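With one protein chain removed, the remaining protein chains of the complex are shown where they sit.
All chains are identified by letter, namely A and B, in their written order; residue positions are counted from 1 within each chain.
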Amino acid sequence: MMKPVSLLGQGALATLMRKEQKMRKSAVVAMFGVAALTLVGCTTAEDTTSGSTTDNDTSSDSATSEDAVTGDIRVWINGGDTPDSAREYLIETFEAENPGSTLTIEQQDWGGLVEKLTTSMSGSDSPDLVEIGNTWAPGFTSAEAFMDLSPYFDELGGDDLLPGFVEVGTFDGTFYAPPYYAGSRLVFYSKSDFAEAGVEVPTTLTEYVEVAETLNSELGTSGVYFPGKDWYNALPYIWENGGEVAVNDGGTWDAQLSSASSIAGLELVKRAMDSSNAAKDGDEAESWVAYCEGGHSMLSAPSWAAGLLVPREDAPCERSADDLGVFALPGADGGAAQIFAGGSNLAIPQASQNPELALSAMKIMLSPEYQTIMGNNGLVPALTSLGDTLGEGEIPEAVSAAAANSKLTPASPNWADVEASGVLQDMFVKIASGEDIADAAATADAAIEDILNG
Amino acid sequence: MSLKQIVPSRKAKPQSRSRKNLGWLLLVPASAVLALVIGWPLINLIILSFQEFGRAQVFGADIEFIGFENYSNILTDDGFWQVLNRSLVFAAVVVVSTMVVGTLVALLMNFVPKRIKVLVQIGLLVAWAMPQLTAVIVWGWMFNTEYGVFNYLLSQIPGVDFYGHSWLSNPISFFGVAALIITWQSVPFVALTIYAGLTQIPKEMIEAAWLDGASGWQRFKDLTFPLLRPIFTIVIILQIIWDLRVFTQIYALQGLGGLREETNTLGVYIYLTSLGSGEFGLGGAIAVVMVVLMSAVSAFYIKRTLEDMDN
Partner (left out) sequence: MISKNRNLKIFAGSVAGIIVFLVSIFPVYWMLNTAFTPNGLTRRSEPLLFPSNFTWENFQTVLFDSDQTPFWPALINSLAITMLTVLFALAFAFLSSVALARFAFFGRKTFIVVLLFIQMIPGEAMIVSLYRQLDTWQLLNSIGGLTLVYVATVLPFTIWMLRGFVLGVPEELEHAAMIDGCTRVQAFRKITFPLLAPGLVATGVFGFIQAWNEFLLALVVNSRPEAMTLPVWLRTYQQVNNETDWAAIMAGSTLMTLPVLIFFVIVQSKMTSGLVAGAVKG
């Protein structure tokens, strides 16, 4: 799952993700064949806690961290990705393990969250435990906004934690932010469209683009749905062609988008975008609606989107469930492509009034039980040993294949600013609109170097 | 300035000391709030603009004074000048269009039968009442690439095909939409204020001008405008300030589409620099530059207003 950094929250996927969580959940649960989950309405759970919060307000405010065996902690969970059952489990387990204490989940929206985190975590009203987008973790760890968790590394999962996320949550050798969950992207397609256009599931990235072009010219649909702002989905093209966004060259960041390899990737992106009927400056938020209307033959989306691409109780879909096929985006060499690893990390703000309790809550969230709930709901668990909780079948296998080969954006404290500036989105919109690729890449390179080295 | 200048002659009698003090006393509540909520943060902002103050400093790192470095960084940054030029041009366009349309609508209201006038007033009030954010969302929906009503309506014209046209991806077109939204929202204030002024001009003067055979433009130029000059002046000042500062509309519109890098205006740029990127010192410096700039742009009109006050 992806976080649009910050501001506009127009990083697309977030929008997609946040949408229709309930529907998605039930759909995904069904997809993964996990029927035993009891979904408890989160409003009830929150009502109970917020009630007790008010009662305990005075006591918790006066309690300092030293004598705070009890207290009320506030946990910021972002968007609707965390399933209700996990929230319920967290509250119940926490309050059982810490009698007299309460835990309140305050759901935050991804849009404007960097701003809120910056101000709130520096004030007296800081939340005690926060979920942050993995790509902007360095922006906060480098500013020493979080509590040092190095001593608890093993207790929190140790080497079982997703390695890429541990890396991004570590700054200068200090471990601040363990992973929470990871997302994975898959390519969904319509089997009947493939049959009609006479194409097969592609095995390399180039073939994939060719299939998209064929679908577009034969059927008039979006070969692959690919709006201009969808940079998350565009990164694999660069990586698979041997390109990079930026590399660290002895302490200075060198943006690589206009390197020959990256340009080759961008040219492929351009071809894929040309096969799409999506808005050249649109984001990918609405992809499944048009898919259901028969407008797209393929689309690349988070794994849980599967539940939205079939007929649902209150949302008609012209495509049947049997028609939906799925595969991991193929790489240049035939294996799975390196995809962008979206996801979240957890952290305890320095300003937390109850760090011990927050740590206790964090341990619960990284416990096998909790992470199993995440896995059962289609999210890649933070603990690598729980990979099989995703279930069996076409989709989980594709998820595992994709997740195994995921890659992160440059690990710079300033990377969040690159996302916030919208420079990548701007570049891809230009490319989609037919501007010169080399020019667009050169402009973006200059802007990225400026921010990363600034 | 002499007392004579400040106070109109009919009131120009010596004032007792207690009365002067009462004047000050009445200003206390407002001044206190302004000093606390604007004054103090403003001082902070100015100090900040001379500091290296990033996200790390927000979380307690040592703060370092760096003199004019933030300022020199800004003034040597091409990006800043582009944003500045863009903001100035955009504000100029919006101020002119708002004033022209607003004045025309005001003259229109003064001229049409009562029933039509009431209709126009209702329309203006409705447009005025719509919250900024709502307005951008609604206009954005009307200009939506795939499902927008404008693309549909334009495509009904024979030979025109606007289906799938993206209004926000081209920066010029983006600002066209933004200017339209802001003008639409600002015209009511301008039109109603000027109209209110127009109703104060004695009918006889207008009639006399009619009989003299003065054309519409001459009547406006020689009669209406001079009489209403104070109103025009203050309305222009306010429009300049508001349009140069524009934030919400651009920020929200960028969320709906468009190239962000090429559509940032000063307000959005400051926001992105300070809260977005965590460069608070730099953002502070840009803000200070912006205030200086606005004072310069509106100095002429402010002087005018102060002169008008004396008469």
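Couple of notes before you dig in:
Note that a residue touches a chain if its C-beta (ideal position, glycine included) is under 8 Å from a C-beta of that chain, and two chains touch if they have at least 3 such contacts.
A quick note: this is a predicted structure, and the numbers were derived from the prediction, not measured.
The missing chain, though absent from the display, is touched by one residue of B:56, B:84, B:124 or B:253; that residue is B:124. Summary of contacts with the chain left out: across B:88, B:108, B:154 or B:214, the touching residue is B:108. With the whole complex as reference, residues 8-10, 14-15, 18-22, 41-43, 50, 74, 80, 106-112, 115-116, 118-120, 122-125, 282-283, 285-286, 289, 316 of subunit A touch the missing chain. In the full complex, subunit B touches the hidden chain at residues 1, 3, 6-7, 11, 15, 19-20, 22-27, 29-31, 33-34, 36-38, 40-42, 44-45, 48, 58, 105, 108-109, 111-113, 116-117, 119-135, 137-139, 141-142, 144, 146-147, 149, 152, 163, 184, 188, 192-197, 199-200, 228, 230-231, 233-234, 237-238, 241, 244-245, 247-248, 252, 255-256, 266-268, 270-271, 274-275, 280, 283-284, 286-287, 290-291, 294-295, 298, 302, 305-306, 308-309.
Following the convention adopted for this analysis, only the chains that are shown with their structure count from here on.
With centres defined as mean CA coordinates, subunit B is found 39 Å away from subunit A.
On the side of subunit A, the complex with subunit B involves touching residues 6-10, 114-115, 118, 121-122, 139-140, 142-145, 228, 277, 279-282, 350, 414, 417, 420-423, 425-426, 429-430, 433, 447, 451.
Per the touch definition, subunit B reaches subunit A in the complex via residues 54-56, 58-61, 145-146, 164, 166, 168-169, 251, 254-255, 257-262, 272, 275-278.
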